[in-house]
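Removed: one protein chain of the complex. Kept in place: all other protein chains.
In this document, chain identifiers A and B correspond to the written order of the chains, with residue numbering beginning at 1 in each.
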Amino acid sequence: MTTETEATPTRDLESMEDIIIAENVDKWFGDFQALDNISMRIKEHEIVVVLGPSGSGKSTFIRCLNRLEEHDAGRIVIDGIEMNDDVRNLNAIRSEVGMVFQQFNLFPHLSVMNNITLGPRKVRRMPKLDADALAMQLLERVGIPEQAEKYPAQLSGGQQQRVAIARALAMQPKIMLFDEPTSALDPEMIKEVLDVMQELARSGMTMIVVTHEMGFAREVADRLIFFDEGSLVEEGTPQHFFENPQEDRTKLFLSQIL
Amino acid sequence: MVDMPAQNPQRIVLPPHRERARRPRIVRFREWARRNLFNSRAGTALTIITAAILALIVYGVVYFVFVDANWRVITENRWLLFAGGYPMDQEWRLWFSVMFVFLLIGLTYGTWASLGRRDHLFIVLASGFAILLLAHGGAAIWSTIWYLIAVGLLYAGYAIMIRMPREAGPGRTLQQRSVAGLLIAALPIILIVLLAFGGARPRELEGFVLNLVLAPVGIAGGLVIAIPLALGRASRMRAISWTCTTYIEVVRGAPLLGWLFVALFILDDVIGGELIVRAMVVLAVFTAAYMAEYIRGALQALPGGQSEAAHAVGLNQFQSMQLIVMPQALRISIPPMVGQAISIWKDTTLVTVILPLRELKGNADSAIAQFEFTPDRIEAYVFVAVVFWVVAFIMSRISQRVEGSLGIGER
Partner (left out) sequence: MTQGIYVALTAVVIGYVYTSLDLREFGFGFLSEPAAFKVGNQWLTDVDGVTNSRITMYLVGVWSSLRAVLVAIALSTVIGVLIGVARLSSNWLVAQMAMLYVEIFRNTPLLVQVVLVYTILLIGAPLIENVVNVGDFFFISNRGMAMPWPVPDSGFWGTPDWFVGVWVAALLAIGFVAQRVRADRQGRERETGQPHYPNRWALGVFAVGAVISFFALGAPVSIDEPVIVGTHYIEGMVMEPEFTALVAGLTLYTSAFIAEIVRGGIQALPRGQTEAANAVGLSGYQRLTLVILPQALRQIIPSVTNQYLNINKNSSLAYAVLYDDLFRVANIVQNKAGHALEMFFVIIVTYMLISFAISVVMNFFNARVTAQRI
């Protein structure tokens, strides 16, 4: 594992454009403030891991980035597109942002192949043959080309999550969001999903990952962000985070989780 | 005793949440409206179109109710619609029954649920509707007073029951048992009050009173037949399960009107008696087939471990049925049973169609058959629809509240 990390080319993130800009984002659920004045910028090709206890708003934040939740105040700009009520902007953003869920959320009535090709064919109007070829290519990339004609219920959890990653990649997004992608998996399946994510990171994808997998955070992330009670408490490099955290809440959290 | 560790190292313990700022109501309302009414251009268009349709409907309804309609067809015929041929000098029996039922509703709510703001509003509105009807003509004052006493009884019963402690214990058991017993005894009591000791003859039950008698008889009778029927269908003895299955499928094969046809032309030879009694038998027999299917569904939904566990603690077949399986199955089947009860309530109108029995809809037909009121047919039927709606609504509302407090459907 360590050798792999060292093999990762050091990237010159400083020269990259900001692909995600969030400024003063607020989100309320009724009387409950889920996000409190969140601001951050994420550069193209950057790998960001978001940490925090449950209920801290970390999932809510990344769900705001493709509008599964609407933010109430502040602005979010994805790749130069403002996130607002305009449906065209929303569609443009959703086709740039892929999402992987904790519970996989594969479409159980469709075969693996059709799960992956649904978006390209129906949203991108891609011909079926091209979509099928693309799907096979992606299935090979996530290591399960032989499962193409099966249905989600016939796959293991790890395989399902890899199909879900392939499904998100099929829309050829610039950004991938992972909402606790390994939390619903049995321990022996976590690695196969993390390997796929690691490969994806090396390929230069911009990724935001909510996870409790500290190994992944340490090895792959360019930056770690710690959320608590709806606020962004601390951010920094993995080194900074694991060796020299500043905030008490971060220390408490890390002491409990490590 | 060893001291437990202060905290499980796996669990993440947070410092207490800081106070969340409450935002002003107007901000929240504006946000709500933006999200639920004007969330996109298409959404705004949809809202405007829907609002326009709604405005048209409201205008039409208001115009009809307050300008166009002649409600005298209802107010002039209210005795006909309500009780029809019931002897007028025995009116007190009807009022007694109304008061008894209202008291029961109050007791039931007080025991198993509580009246919310919406319930109070509904009672006020429904009472306003009732008094509007009653406060016309001769004995108007007295009917209004009787009605108000009935509402008073509802609240009195509620007030007494709601003050009883809800915690499980002998007192609570006694309270529940006595209210449930009163509910079961209610139907016979009311039938005795209405018919016995110089009351009306069965065929004099008419109008709304007839609906109010037929539906409970159908529901109660149906339930009594349905339980053995459901068990019979699930029985391992071929002859029993075969006859029960045949019964259920044949009864469900023909419409209720078809069975009322049987009551009119065929049952006469078999059981004889008053037509109204035959209609009651048919309603019960008909309802039973549907209810048996719901109970059977519930029996199948029960985990098999339940009856195994009952046998394991030494209960015999009958005890396990009576103490373990049936109570759970009936509980599961309450929601569809209420649906069936509401369905039977609406179906009591069908006796008018081919039988010479005049319930509310039938007497509405009689009302508009008078020369004076022939132009007011729509008013009469709208009134009938509203009355049926109100009772069906009360039924579904009570069952929802009681289901909620019994925790039915939350498994």
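A few points about this structure:
Assume contacts are C-beta pairs under 8 Å (C-beta built on N, C-alpha and C of every residue); 3 or more make two chains touch, one makes a residue touch a chain.
The model shown is predicted, which means the values in this text are computed figures rather than measured ones.
Within the whole complex, touches from the chain that is not shown fall on A, B. Within the complete assembly, B:N36 is the residue of B:N36, B:Q300, B:Q322 or B:Q370 that touches the hidden chain. Only one residue from B:R233, B:R278, B:K361 or B:R401 touches the chain missing from this view: B:K361.
For chain B, the residues touching the chain absent from view are 35-37, 39, 43, 46-47, 50-51, 53-54, 237-240, 243, 250, 253-258, 261-262, 265-266, 269-270, 342, 346-347, 349-350, 352-354, 361, 375, 377-378, 381-382, 384-385, 388-389, 392-393, 396. Looking at chain A, the residues touching the absent chain are 66-68, 91, 94-95, 97-99, 101, 103-109, 118-119, 122-123, 127, 129, 151-153, 164, 167-168, 171.
Criterion: only the chains that are shown with their structure count from here on.
In terms of their C-alpha centroids, the spacing between chain A and chain B amounts to 51 Å.
Remark: chain B residues 9, 11-15, 17-18, 20-23, 31, 35, 39-42 touch chain A in the complex. Residues of chain A touching chain B in their complex: 28, 31-33, 53-55, 70, 72, 85, 87, 228-229, 249, 252-253, 256-257.
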